[in-house]
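A short worksheet on the structure shown next.
For this depiction, one protein chain was excluded, whereas all remaining protein chains were kept in their positions.
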């Protein structure tokens, strides 16, 4: 099993959800994050003092998927959230040793 | 070393903490997340317009543990937070290459 | 490719960012988390009722880096955020199978 | 009513109305974030339904020469005009605000677990069956006639709502997880916004109760100022000595406790008396809010500890501090002004009567609702939050 | 003006000023968190620029004996002193608050996509070209002279700003993603803070419009109290029956709808009339806020559904409920008081005139701005949030 993590632009969350569900994902865990990267941040000014804000709001998605589903889900996700503009974000995939569904105690792919 | 990640119902956080500490875990990192899965969401209504909210509040736990502690901790955690109702959440385990305790610079299992 | 995750004290975020950028990191994803560990928490009192708060505010950094950059970044990060006081936090490293830059579709090290 | 007094009564009435969202925010900030809208709604609802009930029949039943209850002569505000320059209409509006905020006080006790449908029925019934009679007894009924004093509603409002809160939670039961689970305020700044509005509005509540811009109003104003300050100070000093830290919630709670305590006394005491009343209320209420843990009733936001106990403290201290000479007033003097124990006895009796009636009728009302439509949400709804389950909303997005 | 009336007008004026941040918070809470400061700024800005415009030339143009527009006699407050005891100065300040809050109402419609530079120009121009003439026609111009009634600004303020909001959004276009994307309020507690301030302040708005502490002020006060309560109640009952849940935003919206509706009527109706006006406004506006989805115009925070429709409801119901006998007033009676259909006709005409003028001039103004400096931020700015792009700030850190 694999864990797909994606950091995307916040307003793309709905599109992302629809795309991964269509691609067969059964669940998603989402967190509010802030990202620093090529996109650069912005400047805020309070009483004339400028503050550089390097971290901009992003949303992080975590999806546990079957090994064979990884490519489909990653592609579906990537194309759903891409705007072609800098700051679209990253997707990365890591290996998962074990998954447990708490409610039932099921383990492995059945637990997804 | 392994990283145990669990997504659970928010009101189970205290129970989870007690269970994993009893099972020998030395630390936990917690984040507020929102989850989408079989549980389904709810509908909100603002001035007569219905919005479907698919993501419901969950809490994510991350625990770094020794290889041998994984099973004990996962089982303890799973049984502590299970309510038997849909939406109880998932636990997953991934492998960790290296751990560093920042304060001391210790590495490996000592750093947990 | 590797994913470096670090849980640090919130007020060390700026130092951390500067250190890892200097060490060659191209991006960071940050989340607000709460941590439980040796540091212990604090007690809050509301209308005479004491509540034990075990989880204290921390910041979590995630950095995708090239295999060869791991050690430099980890060391730079560790020394930048260390105060020598309990609660400085952890850094851990996991292996990443694949990385995709959403904007371009690039994969692998080029996507970092 | 001359134009200056009318201006004062009108602005005072607006101030009391403002206290309702103030109270909602005070309570809402102390609540947890998944229940806060339900708390706000319980309060707002009182401001929606009670005014209608008040002008349709409540005011009429609270008036009249009978000792126990009024009649229907003024139902639908019949025959009430503005030939008098507006004084009567202004007074009825002012009193309508009082009627609206009183049941709102109770919401803090039943927080986080009561069905909104049950609350929706409870509020107008409670207004008519509990608030109106007690109000009538105290102002122009048998209790007032005997000589008991209640300037702006210590007995009629705070003791009344406070004991009703106790009856209500005894029927309703505890929140899941209480007292084991920590349930800290989700937004202290909201609590302070509420506290600020309450203190501000309370000047209208108390000094407006003179129903004129006169010396009594001015003194009631000064008393309101000083008692709140003294009680807030007392509360944080107790905390500092006892728990090690003075807290913001303590300061806010002390201010409210002082305001509650000075309410019945505001137009009858003078000089340093409000400071003593405030100090006593601050200390006593700071301890009283812990009784619920001992006795095991889940008064979520301390309506009993602050309003019942604070109201009682204020009402009884009148028995000591009432000073008719200062006001050139026709009321009984307190013990410290050579009035003897009589007034204190009347104060005790008045509160006792209010307590018994309010506790019994509220209990019966809650039991009736429990047997019929039910008063408590499901455990699942309580866990998920009443905002979503009762109102299909979430406070923060 | 005697001292009691002056006190009342001054505090009323302060209350109306307070409504501007109240409105800002009401709107800002409903907004999404990345645009909230822009919303607050659009409102605050009205309170910064309009007062200056008002005393420099606005008041003067809104006064005078001409039927259509005033002159420059009082520009820069020339010759206006305090020999009258301050009444005139107080009245000009009071009216200046009205002038300031009226364009602020429009901000809720154009939320989240309008360039602040365009808004900065729009507001003073709209005040002079739309608000001042309509105000003049209604108060001391051809519409008022014909006998139409508008106590505190139903036509001159709410219908006027409401229809201007419609014109503005038709030119401006929809927010990206509307109506597909959910755009729930980011902070309901802020909405309730705003609602509380609005209700509180509206007592000054309506009852202060008597420009004296007298019987009419008292009755206007009572009407403001009752109509808001009734409308809030009606709105949540409709929601409960129709959608399954009474909502906090519904209660707040109903209160505001009732306040809007009673505004033109406050000094002309009595008895249970405000309750009926409130009930009608609550039901009608609760349905009216959904029209935008049918017709496809993006009135972000329902300025049309609440202010235009609510104002119209209130203004037309005067045709039924106006009761000169009660006030010993010189105005036409409504249908229910044997006044016949004449008043209703005048009310319809007055609103029609205001609607046509406001819609056309606002539309032309927005089109002019669109052709010149542009009125809309870039799509990127809209996605990133106007707080950062227009104001270099973020609401929460």
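Before moving on, here are some points about what is shown:
All chains are identified by letter, namely A, B, C, D and E, in their written order; residue positions are counted from 1 within each chain.
Everything that follows uses one rule, which is that a residue touches a chain if its C-beta (ideal position, glycine included) is under 8 Å from a C-beta of that chain, and two chains touch if they have at least 3 such contacts.
Predicted, not measured: the structure shown is a model, and the values here were computed from it.
Put simply, the hidden chain is in touch with A, C, D, E once you look at the whole complex.
Within the whole complex, the absent chain has one touching residue among D:55, D:130 or D:207, and that is D:207. The omitted chain makes contact with just one of the residues D:43, D:127, D:219 or D:315: D:219. The chain not shown here is touched by just one of E:77, E:182, E:272 or E:291, and that residue is E:77.
Against the chain not displayed here, subunit E makes contact via residues 2-8, 10-11, 13-15, 17-18, 20-22, 24-25, 28-29, 36-37, 40-41, 44-45, 47-52, 55, 76-77, 81-87, 89-90, 92-93, 96-97, 116, 120, 187, 190, 193, 197, 213, 387, 390-397. Residues 9, 11, 14, 42-46, 53, 57, 85 are the ones on subunit C that touch the missing chain.
One chain of the complex is left out; on subunit D, the residues touching it are 2-5, 7-8, 11, 15, 32-33, 184-189, 192-193, 195-197, 199-200, 203-204, 207, 212-219, 221-222, 225-226, 229-230, 232-233, 236, 243-249, 251-252, 254-255, 271-272, 275, 326-327.
As a convention for this text, only the chains that are shown with their structure count from here on.
Touching subunit C and subunit D together: B. Hopping across touching chains, the smallest step count from subunit A to subunit E is 1. To find the repeat of C-D among B-D, A-E or B-E, check which pair has over half of the same contact pairs by residue number; it is B-E. Taking the CA centroid of subunit A as reference, the farthest chain centroid is that of D. Set side by side, B-E and B-D show the greater C-beta contact count at B-E. In this assembly, the chain whose C-alpha centre lies farthest from subunit B is E.
Between subunit B and subunit C, the superposing rotation on Cα atoms measures out at 120°, rounded to the nearest 5. Subunit A and subunit B, compared by their mean Cα positions, are separated by 17 Å.
Averaging C-alpha coordinates per chain places the centre of subunit D 33 Å away from that of subunit E. Listed for subunit E are residues 184-185, 243-245, 247, 249, each touching two or more other chains.
Residue positions of subunit B touching 2 or more other chains, listed in rising order: 31-32, 44-46, 53, 94-95.
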